[in-house]
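Structure in structure tokens, see below.
With one protein chain withheld, the remaining protein chains of the complex are depicted in position.
Letters A and B mark the chains in the order given here, with residues in each chain numbered from 1 onward.
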Amino acid sequence: MNQFLQQLINGLSLGAIYALIALGYTMVYGVLRFINFAHGDVFMLGAYVGLYARRYLAGQTQAGPSLGLAVSVLLISMAVCAIVGMVIERLAYAPLRNRPRLTVLITAIGVSLFLEYGGQQFFGAGPHFFAPIIPSYKMHTGALSITSNELIVFSVTFVLLIALTFIVLKTKLGTAMRALSFNPTAASLMGINNSVVISFTFGLGSALAAAAGILWAVKYPAITPLVGLLPGIKAFVAAVLGGIGNIPGAALGGLILGVTETLVVGYSDLLHIPPSYKDAVAFVILIVILLFKPSGLLGKTTSEKV
Amino acid sequence: MDSLLELRDCTMQFGGLTALSKLSLQIGPRDLVGLIGPNGAGKTTVFNIITGIYKPTSGTIQFGGQSLVGRKASAIAARGVARTFQNIRLFASLSVYDNVRAAFTMHLKHGIAHALWRGGSFGREESEISDQVIDILKIFGLEDQRDVECKSLSYGDQRRLEIVRALATRPKLLLLDEPAAGMNPREKEELMELIQFVKEKYQIAVLLVEHDMKVVMGICMRVAVLDYGEKIAEGTPADIRKNPEVIEAYLGEEAKGPPPAPTL
Partner (left out) sequence: MRPKIYFLIGVLVSFLVWYFVPMDQYIREIVLTIGINIILAVSLNLVNGHTGQFSIGHAGFMAIGAYFSAWITTVGAPTWWPSLDLSGGLAGTLVFLGALLAGALLAALAGLLIGIPTLRLRGDYLAIATLGFGEIIRVVIQNTEVVGGSRGFSVAYGYATIFWTYLFAALTIYVVANLVNSAYGRGFLAVRDDEVAAESIGVNTTKYKVIAFVLAAFFAGIAGGLYSHFKQYLHPDRFNFITSIEVVVMVIVGGMGSTFGVIAAAIVLSLLPEALRFIPQFYQQIFGVSLPHLVDDLLKNRMMIYSLLLIILMLTRPQGIFGGISGRPAFLFKRKSVRADGLAS
């Protein structure tokens, strides 16, 4: 039982990171009906910006890991990536607003590859080491142990989710976002500036992805410019699992995926599935969902009108 | 008269919305029937359940004695039901010639193997098809534009091409969805002549959804009126024009349109 709970904690902390990335996918899809293939690479950028920010800040102040350092790194990375996300949208996606989704999808693949291989060019192929930003310790309750890494993942994710819920439900921009996801034409007729809202959505999603990137780097400190590939695709699966376009769904999907993946590895003997199949878990879930309930767990099935 | 197409008590529900309610309709093999009603009455939905795009929630649809419900749209087309669309759906990257040629795939005697091997019988069938495509284009005056990209055609020509493509499938029933939309009066006159010509030459039944009363009253033998998914009246154009419920639901001022054409 203890092992199960321990695995659960591990799985939830992984799932929290997936959830943060998945939220960006789902918000952009909700507003534009478009899968931003490059989102996983913003996650990667977040980790790298954090790495450089940490070097700079720690260098300036000669400080070691601390809460203050962690918060500063997070905020800097989130701000930078929010801007990057908005710039990408303006340059590569906005001009294609009236083109079929296929064209934009191909462009997104191009942006993704550009970020990955440009990253290799700019940062080097890696791996690069992300120095700790919080002091490490372990908490023990009974037979379970929770490390500071997991604590920071849970607390940051919790705070960000609360903030996101507030933004989406209580602010004008958030409400505009929801309006756009239902009916862009009506939204603009109501006086909403669609372009601004779309930019905002990209910025918000990118900030969350950046936070996810930092949290990932805290857990797995060796990062490369290609680090966004797998988590990006898996987070997308999580978003589809929860119901693409549905914000609580993305969070739920992320958690489910993280837990499932961890349990498959943790119980690989029992399940007779070699741990090296863990990456396939996400894809199998994807296929199953697409075949049986493409609208996801929390999504609504909409029939197309002809 | 044996009916060619028979809908009986067809209901179509989309979640909470009832688009059609217990609709019954009969069309004989040589009929020209019009389907009218206010926007949202369910007219295109009728087309969609006949052609298999939607499956009716309940009710039966018989065509030539066989049920259409639950069949794939392409299978229904293969049985002889052809249609045009409200917003013209031509194959945008294909030429006029190829748009019509695509309609012949249904009746091909050979399949992939022949297309690859390209033996004698393949060549013969291809040139037969080619002749038939040219013939039908000639009949409808589109032959000299055969290699033109269909997007470059005039609006009226595009509508005509869509009808030609539908006819190329050798249907027994032709469904026309608002063919007069966006046309000027002269084009509408030509359209009315075209529909009557098609019906006579190909000996088919035609079911027509239209908003333009002049067109409907001008050529239809019978008119059915839908409102909120229910059939509220059916009869000759003259009867419909006088029907108080219809006038109330829809016709209003247009009831004073031109007298109906003599029955064909």
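The rule is simple: a residue touches a chain if its C-beta (ideal position, glycine included) is under 8 Å from a C-beta of that chain, and two chains touch if they have at least 3 such contacts.
No experiment lies behind these values; they were computed from the predicted model shown.
Although one chain is not drawn, the whole complex shows that of A:L113, A:M190 or A:A222 it is A:L113 that touches it. Only one of B:A103, B:A224 or B:A249 touches the chain withheld from this view, namely B:A103. Those residues of chain B that touch the chain absent from the view are 19, 39-45, 51-53, 72-75, 77-78, 82-83, 85-87, 89-95, 98, 101-106, 108, 110-112, 114-116, 118, 122, 125-126, 129, 149, 151, 165-166, 168-169, 177-178, 209.
Remark: the residues of chain A touching the chain excluded from display are 33-35, 92, 95-96, 98-107, 109-114, 116-118, 120-121, 229, 233, 236-237, 240, 274, 276-277, 279-280, 283-284, 286-287, 290-291, 294, 304-306.
What we mean here is this: only the chains that are shown with their structure count from here on.
Each chain gets one centre point, the mean of its Cα atoms, and the points for chain A and chain B are 49 Å apart.
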